[in-house]
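My questions will all concern the structure given below.
With one protein chain removed, the remaining protein chains of the complex are shown where they sit.
Lettered A, B and C in written order, each chain numbered from 1.
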Amino acid sequence: MPKLDEGAKGVYLITVTPFRDDGALDLDSLDRLTDFYLGCGVTGLTVLGVMGEAPKLTAEESRTYVKRVLARVGGRVPVVVGVSSPGFAAMGELAKSVMDLGAAGVMVGPGAQVRTDDQAFAYFEMAAETLGPGTPFCVQDHPLAYNGVQLPVPVLKRIFQAIPTAVMLKHEDWPGPGLAKLSAIRAAGGKGEIRRVSILAGNGGGLFLPEELSRGADGAMTGFSYPEMMVGVVAAHAAGDVERAHDLFDAYLPLARYEQQSALGLAVRKYLLLKRGAIASMAIRKPGPRLSAADIADIDRLIARQERRLTELG
Amino acid sequence: MPKLDEGAKGVYLITVTPFRDDGALDLDSLDRLTDFYLGCGVTGLTVLGVMGEAPKLTAEESRTYVKRVLARVGGRVPVVVGVSSPGFAAMGELAKSVMDLGAAGVMVGPGAQVRTDDQAFAYFEMAAETLGPGTPFCVQDHPLAYNGVQLPVPVLKRIFQAIPTAVMLKHEDWPGPGLAKLSAIRAAGGKGEIRRVSILAGNGGGLFLPEELSRGADGAMTGFSYPEMMVGVVAAHAAGDVERAHDLFDAYLPLARYEQQSALGLAVRKYLLLKRGAIASMAIRKPGPRLSAADIADIDRLIARQERRLTELG
Amino acid sequence: MPKLDEGAKGVYLITVTPFRDDGALDLDSLDRLTDFYLGCGVTGLTVLGVMGEAPKLTAEESRTYVKRVLARVGGRVPVVVGVSSPGFAAMGELAKSVMDLGAAGVMVGPGAQVRTDDQAFAYFEMAAETLGPGTPFCVQDHPLAYNGVQLPVPVLKRIFQAIPTAVMLKHEDWPGPGLAKLSAIRAAGGKGEIRRVSILAGNGGGLFLPEELSRGADGAMTGFSYPEMMVGVVAAHAAGDVERAHDLFDAYLPLARYEQQSALGLAVRKYLLLKRGAIASMAIRKPGPRLSAADIADIDRLIARQERRLTELG
Partner (left out) sequence: MPKLDEGAKGVYLITVTPFRDDGALDLDSLDRLTDFYLGCGVTGLTVLGVMGEAPKLTAEESRTYVKRVLARVGGRVPVVVGVSSPGFAAMGELAKSVMDLGAAGVMVGPGAQVRTDDQAFAYFEMAAETLGPGTPFCVQDHPLAYNGVQLPVPVLKRIFQAIPTAVMLKHEDWPGPGLAKLSAIRAAGGKGEIRRVSILAGNGGGLFLPEELSRGADGAMTGFSYPEMMVGVVAAHAAGDVERAHDLFDAYLPLARYEQQSALGLAVRKYLLLKRGAIASMAIRKPGPRLSAADIADIDRLIARQERRLTELG
């Protein structure tokens, strides 16, 4: 399996982790889910991310999970593994084991203690040293999920200038500079200040996908439970049909917006994946949200409306 | 002019503050803007909010601004004034002066130092004491704008139980519990645990308006530059036509989403108000965002698409 | 070995983790260090705490470390193990393994995502459920080390009322309410609102030890590199000689203050332990501080002054 590099593009789907009602890892559902994602046409998978409940797995479960996904994927698409950890020892251990299993690369967000530009850069330098020269990684710029830690443009430039294994940016600085940051990194690549790295869109959890593509994103890395929307939007955009990309995006936007609520989002996502037959239970390990009857009524209405809209759209 | 009370409903529009290109307050535009808002059918105005650049005004300018708005409104709708301040002395001073001028009430968010439930409640107790028994106020629950300070349901209940002048909740805990909080406060009112207070929707800057109305919100308090959307959605909902409310909402959602970007949003809003003829300049006082050519291209595309969609919708 | 319970008292010394110059765990130094601590008269040890560089160890290293300490201690004093983790799965795994090895109990701080009183209580409820009824634990109230998360008095009361395995409070809410919180928890015990739990002092890293003892602390849990000071202060206080306790404390205060600098403190501590012959290297794993020549000059001056003062004191 080739490793992740600066040319990565398309839709890297951030996976959920299926549990049984009793809380155990559900490996059968994991197979089904993997098939579901691949069936939607995604170009890659990202596992053990924030929405993958990574911190709720034991080290052994994490390895089991990654091994199973890799086996099911069978090399058809690259698999990126989130390895952010409270310390470099654990990060290094997990990264080594998943790369040995056949992962294409890993994803790293900044440490919770980072406060200044120099600290942010130093963190990624140490992470890269920990991972070693054979492990390419995606820089996850997502302050909401990383204790508010900022990776401003000058820091990202330093990272991509100094660290050859930093090959990709997951763009999710939201609420924040958002699209302007994407434009700035792309422009820095265009002017030769940095290598042209891969940038995958995830701002607001994908709520700005068409605009990010217009700014030069190479695709998306996020976790909406209708991956076919992202695949379609990226394809339409690549084909030059920007209005079609927006039409498709707009049809799914009301539900996508609902799924991107930070507190409740994972429960919405698992409910939708359950309804779509991709997993067998919507169980979430503690601490985690739970849908109310009112939430379900909201979602069911949005699904019905989305179906009508898609029919109209053709 | 009657004062704000628990029965408030409809759309309280959060106003921007128009400046001239040289940065001075633009009182002529303020008149035009007030007319524009009233022309859209709003039921109230909220001035000197976060998006009103309140901290960038001198005390004198704040008074001038409020006086001018009140004069133009001429008692047709109630005007609520944001009075959050770093200390109670300044809060009390501003509140007294605007109530004397004829404001219907004020809006208060929690102090930046608040960390625990008891501190949050104590803060509002001290605020109420500062404001005095003749000044009704709206509790602004908006962690993103108030240094991450949380007002969980038990705190809100204590506030509404103990403080008779706390008559309204501006619901904007997002990203956060969002809709579940609205349901909980409404349910507490239903069970008689607290008075039935007014709840105005603002979650995600209005991005969940139809769902908030379904949960029992009495209207909206936020600042989208197409106030007629909110007026229409609230009216359709009140008339029982929930699908129509969603249809209208969905037509504006792509642009509303773009305007609610936290860093750039105010610039988007002023650009739209300028385009709509409501203000004469999109100037923002420092520190503030500025639109790039790419931002403007995004917005113009979204406007065109919105117009087409509205035509289809009829 | 008896398990930790509400009657725990004396000095629980928070250990450092000795590394070799090449960064490997130094188990020989660990034996020497354990002997050194026990030789100072400590009543217990707390390992894998914040100052023990816990997140920088792999899971395997953590177990090796705990096993070695327990073997060297040989049941002479209880050993408490820090098990705070980003998720409950890892917490449960580590806690089980160290309790099986013979630890007396564990220590748990609040999760980084906790914001409200209810969330804080729920976190400890879930932690207790994860740990199980056979694992007593110490509640670590240390916002500076736990992402600013607060455990106000009402939350601590709920924890000690509802959770029988929560037997101890490590009191370190500083800067913050500090001594008032200790008094409040002690008073709640006195009034029968909660069980009388063990409270070990650590406010400001021990910089308020005599005052905390006066408020009813049962001893200290912190990591100054002159443990004999804490042992002596606690003993003098227990013997009713409060002035002697202060005399002893004051003699060490200038150096203790220097060692409690948050960014540099661990490097100061390892330098002092090296000078005292307790460890073979002052190596710290990344990311970590490093002493400058000016720092060393400061410390050496403070040591010399401390020795003179102790001679005067007799």
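By definition in this document, contacts are C-beta pairs under 8 Å (C-beta built on N, C-alpha and C of every residue); 3 or more make two chains touch, one makes a residue touch a chain.
As the structure is a prediction and not an experimental result, all values here were calculated from the model.
A.B. asks: Please identify which residue in C:D31, C:E61, C:D118 or C:E211 touches the non-displayed chain.
C.D. replies: C:E211
A.B. asks: Any idea which of B:P2, B:G39 or B:P55 touches the chain not displayed?
C.D. replies: Of all options in B:P2, B:G39 or B:P55, contact with the hidden chain holds for B:P55.
A.B. asks: Where the complex has a chain not shown, which of A:D21, A:E60, A:D118 or A:E307 is the residue touching it?
C.D. replies: Touching the chain that is not displayed is residue A:D118.
A.B. asks: Write the list of subunit C residues that the hidden chain touches.
C.D. replies: 144, 174-180, 183, 204, 207-208, 211, 214-215, 242-243, 246, 249-250, 253-254, 257-258, 261-264, 292, 294-295, 297-298, 301, 305, 309
A.B. asks: Give me the subunit B residues in contact with the hidden chain, please.
C.D. replies: On the subunit B side, contact with the omitted chain comes from 54-59, 61, 85-90, 92-93, 111-113, 122-123, 126, 147, 285-287.
A.B. asks: Would you write out the residues of subunit A that touch the absent chain, in ascending order?
C.D. replies: 115-119, 148, 150, 152, 154-155
In this section, only the chains that are shown with their structure count from here on.
A.B. asks: Indicate, using Cα centroids, the chain positioned nearest the centre of all protein chains shown.
C.D. replies: Per-chain C-alpha centroids compared to the overall one single out A.
A.B. asks: Write the angle of the rotation needed to overlay subunit B on subunit C, where the fit uses Cα atoms and the result is rounded to the nearest 5°.
C.D. replies: Rotation angle, to the nearest 5: 180 degrees.
A.B. asks: Take the average of all CA coordinates in subunit A, do the same for subunit B, and state the distance between these two points in whole angstrom.
C.D. replies: About 33 Å separates the centre of subunit A from that of subunit B.
A.B. asks: Using the average of all C-alpha atoms in each chain as its centre, how far is it in Å between subunit B and subunit C?
C.D. replies: 47
A.B. asks: Take the average of all CA coordinates in subunit A, do the same for subunit C, and state the distance between these two points in whole angstrom.
C.D. replies: Whole-Å distance between the two chain centres: 38.
A.B. asks: If a residue has to touch 2 or more other chains to count, which residues of subunit B qualify?
C.D. replies: none
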